[in-house]
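Yeah, one chain of the complex is gone here, protein chain that is, but the others are all in their spots.
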Amino acid sequence: MMRHDRERRDAPAAVTPPGRIGAFLRERWDLVALAVLAVAPLVVPALGGALGGQVTTLFIYCILALGLNVMVGYTGLVHLGIAAFFGIGAYLCAILTVPMYPFQMRFATATAASVVVTALIGLALGAPTLRLRGDYLAIVTLGFGEVVKVTLRNLEQITGGMKGLNPVPPPGAGLKVGGLDLGLAFAIDPRWFYYLALAALAAVVVAMRRLEHSRLGRAWVAVREDELAASAMGISAIRVKLSAFAMSSAVAGLAGCLYAASLSTTADPNAYDFNRSIMVLCAVILGGLGSIPGTLLGVALLVGFDTVLAPWADSAIQQWNINPSGSSLLSFSGWRLAIFGLALVLVMRYRPEGLVPSRRVAAELHEAHP
Amino acid sequence: MNVRIRAPWLLSACLLVLAGCRPADPTLVKIVSSLPRTGSAKQQSDTLVRGIRMAIEEAEGRVGPFRVEYLDLDDSTAAAGQWTSEAEAANARRALQDPDVVAYIGTFNSGAAKVSMPILNLGDLLMVSPANTAVGLTKPGLGAPGEPGVYRPTGRLNYTRVVPADDLQGPLSADWAKARGVKRVYILDDNEVYGKGIADLFDERCHEIGIEVVGHDSIDAKAQEFKSLMASVKAAHPDLVYFGGTTQSKGGQLAKDMASAGIGAILMVPDGCREQVFIDSAGAANLEGRCFVTFGGLPPEKLTGKGKEFVERYRARYGELPEAYAVYGYEAACVALHAIRETGSKDRRAIADTALAIHDFDGALGRWGFDANGDTTMRTLTVSAVRNGKFEFEEILDAADLEPAPTP
Partner (left out) sequence: MQFFLQQCLIGITNGALVALVALGYTMVYGIIRLINFAHGDLIMLGACLALTLVSTLGLAAAGPAAAWGGVAALVLLCGLFCGGLNVAVDRIVYRPLRSAPKLAPLVSAIGVSFIFMNVGLFWLGPADRSFPELLPATNLLPGDGLQFTAKDLLVLVVVVPLMAGLSFLVKSTRLGKAMRAVSQDPVAAALVGIDVDRVIAATFFVGGFLGGAASVIYGLYINTIGFQMGFQNGLYAFTAAVLGGIGSIPGAVVGGLVIGLVRALSSAYVGERWTGAIVFAILIVILVFRPEGLLGRGTREKV
């Protein structure tokens, strides 16, 4: 079906924004957001504190979600184990930088190496599983996630087991630029990581945009819509799917490296389990499959809910003494799972394409319901 | 609603709303605690928090020239159901960034302390732990290579703990077993920092004093049952099964499966299991007379002097006897208050130094002080048995009784 006329931009169908400013905001939302976020630390003092760390983590999850979006959104392959690649990236970066090992590379080199190796591992997982139908692939990725988690936990000599590897030195450790000790700056002031993560996120968004409009991006979409038809047209479904695997793993690995560096520890392997994978998947689905702004919004909502709204509501309840006995029923986070679940069910029922979808996916999903 | 236009504005609006920055108040000091307040460790942290609150209430919210506020921070998340590195790091940074905070009571889990110790060290913020027992946090040469130096990037100390470390609990447990005539042990651990740490210490000591270790395995703390594991344990015919872990990492389930497999050995567990929930989750009948729990320090019913008064006040206030950790929370808060009072200013470095210099503190736990590493000088260990569904005091062990390892 020829939808190229509507497909030029990820613009929603029937919206009349107020005037030219609205049009500018709609079309260049990314520049606006980037400008706001870049300026924010200078204007909002709290970003120099705990909030800065939380927003940095938010950016890292955005990168992770964009990686998952390549598999689930563009190529239509359900991936339930993205957290495993997140973890692999984190551990690789840690192994290459912590003082316990002889490598002790610079952060940039370690990240580059980790990303490449994670992509290769993604390829290794993808290659034998390509023949599998959608559901089975989901299960294999789920199983892979569990295998990775258990392996990371048990190979204590290499990974430190449940203790994780720490401390991961901050980027620029030992580098002095103009009298400023970079490593110390990263360690003390969260704004350095904030900008690093923001820069990485911006780079990934640009790369994704490029890919979307490239031959490979279109091939991904073609395979998602109808694999048989695509291969009949000369697209090698195997190559396309493998590239989706590799790209998604690479981006997840990048997110992992940033994560390990920003926490200065890999944390224990249970942090990279199915719950994490599901959370990212929910963010991508709720936000909007196959759409970059949708993915980012989904992550912001979900992570914001978990790390900002829920603790705030809980301490508010504590302060107003609504819940003296401490029962789960009256606490806000006690309802967290139900709220998540309900959101998923409702979105799938009434707006399965997500909040800010790509127009193609929206059209595909609503084909069945005219 | 056109979400897309509003998204960046929403984000910035939220950021601004949450920006709220107040200037430092010269008459106010804050003590924060970072404990797992959601998930299965909640009951333990509840009693700790009660102890802390009681200490602050007894000081009537004042210490020296300052008012005292207490913040109960959570280092666990509902998502994980237990402590997470992110939450702990966030709490540490939040404490550092608030200029009124002068003491940090935490953490409960040794793994969480590893995350926040380096952060707080950079800010010279006094950290008093009521419950960490992993040796590597303070003692050089006993933990992983580089410990504890990696937790002190500035080279200065800021971390103290009021509870004796596992270098006491692990080996003394082995000595106790030997004294009871145990010849073969099977060791299990939950693969976590605390559990594996103490199990490894127990293992080493067994080798030193001549107890045969017939097996040492780690369990998956998320597994639901351990029947096959118990069949393996049974086949090894141990006299004693040691589990390094906590109630949350399936201590209760192990005891249940041990009983149903028909294993006659006695079970020994460390202080992570010393709570009523452990007995309930294992089933009192399964533990009757065959389960022994070690605990660094004295259990509530054995406290004397100020400790006894604390127990009475706790009972009057909350209507029940305190759990084992309540008095440690109380003591940690007393240490913090003492340090603030003696220093007389909000200088974090000075407060930390004052705390570290404590050498004859008359507290609820007895008379004790901190040594050069920030560890308590208390060296007593209590062994309790489980009888009639309760912990019953069995005996006190003292570190002085630690036999030197036989020379080869």
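Structural remarks
In order of appearance the chains are A and B, and numbering begins at 1 in each one.
Keep in mind that, in the parts below, contacts are C-beta pairs under 8 Å (C-beta built on N, C-alpha and C of every residue); 3 or more make two chains touch, one makes a residue touch a chain.
These figures come from a predicted structure and were not determined experimentally.
Within the whole complex, the absent chain has one touching residue among B:Lys222, B:Arg315, B:Arg367 or B:Lys390, and that is B:Lys222.
Across A:Ala33, A:Ile88, A:Ala113 or A:Ala138, the single residue that touches the chain missing here is A:Ala138.
Residues 38-40, 42-43, 81, 191, 217-220, 222-229, 231-232, 235, 247-248, 252-253, 256, 259-262, 277, 280-283, 285 of chain B touch the missing chain (whole complex, contact as defined above).
What chain A contributes to its contact with the hidden chain is residues 78, 128-129, 131-136, 138-140, 142-144, 146-147, 149-151, 153-154, 228, 274, 278, 281-282, 285, 289, 328-329, 334-338, 340-345, 348-349, 352, 364-365, 368-369.
As a convention for this text, only the chains that are shown with their structure count from here on.
Once the centre of each chain is set as its mean CA position, chain A and chain B turn out to be 34 Å apart.
Across the complex, chain B is touched by residues 12, 15, 17, 22, 25-26, 29, 32-33, 36-37, 40, 43-51, 53-55, 57, 99-100, 150, 153-154, 160-164, 166-167, 187-188, 190, 263-265, 267-268, 270-271, 275, 279, 293, 296-297, 300, 304, 306-308, 310-312, 314, 318, 326, 333-334, 336-337, 355-356 of chain A. Contacts from chain B toward chain A in the complex involve residues 2-5, 7-9, 11-12, 14-16, 18-21, 38, 42, 46, 72, 74, 77-80, 84-86, 89-91, 93-94, 96-97, 111, 114-115, 118, 122, 144-146, 150, 153, 191-193, 196, 218, 220.
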